[in-house]
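Could you have a look at this structure, given as structure tokens, before my questions?
Every protein chain but one is kept in place in this view of the complex.
Here is chain A:
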């Protein structure tokens, strides 16, 4: 004897998934560097390289307080680093190349992530209120642009001497002292604004890098405090020489 069991709609066979809308994964992700997480890792690593550079650059700048000769010797030592094993300026050129690559990659990742973010929200909110108390996070992109523009000025001023009163054929200390004289107060002003932007950028960027690399678990509060402290030290360390020179140091 056979019984026919009629299936109700609740127990009806599930329609094959082929008929249902297929999971939409047509877009290729483009590997690690194509992924949003991969780009964030690029930001974190290149950012760390640049922070390392900033810290050394700041310490180097402070040598001006030990006298012009000390500062010039330091500048010379950077160029003769590794001699006589390697020719003049080899190590410095390699470091400069690493920094240039870092800046370019950092900007590439930032632009690409910003564009992805733009595509992810085609229709903007009529009203939008930020809920996280972190204004620094909202100025990362334009802050970065500001820093990039400043970097151009800074290189023209103190590295190539194009916009410096002493020009290229002068000692680094002379360029620095001449660059921040009181009558060039606006240079110091540019410098101060740029450094505040650098500080705010680092304030978020420093701990953010740890988060991106997955090292911020259970210690975000500490990392954020440390990021604030390191940013403050870097900003103050950089601001000390130009402000001291403007108010009369080194005459």
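Just so it is clear, contacts are C-beta pairs under 8 Å (C-beta built on N, C-alpha and C of every residue); 3 or more make two chains touch, one makes a residue touch a chain; residues count from 1.
In this section, contacts and distances are computed from a predicted model.
According to UniProt, the chain absent from the figure is "Succinate dehydrogenase / fumarate reductase iron-sulfur subunit", selected among "Succinate dehydrogenase / fumarate reductase iron-sulfur subunit", "Putative translocation-enhancing protein TepA", "ABC transporter permease" or "Histidine kinase". The chain not displayed touches chain A at residues 23-27, 29, 32, 34-41, 113, 116-117, 119-132, 134, 137-138, 140, 204, 207-208, 210-218, 220.
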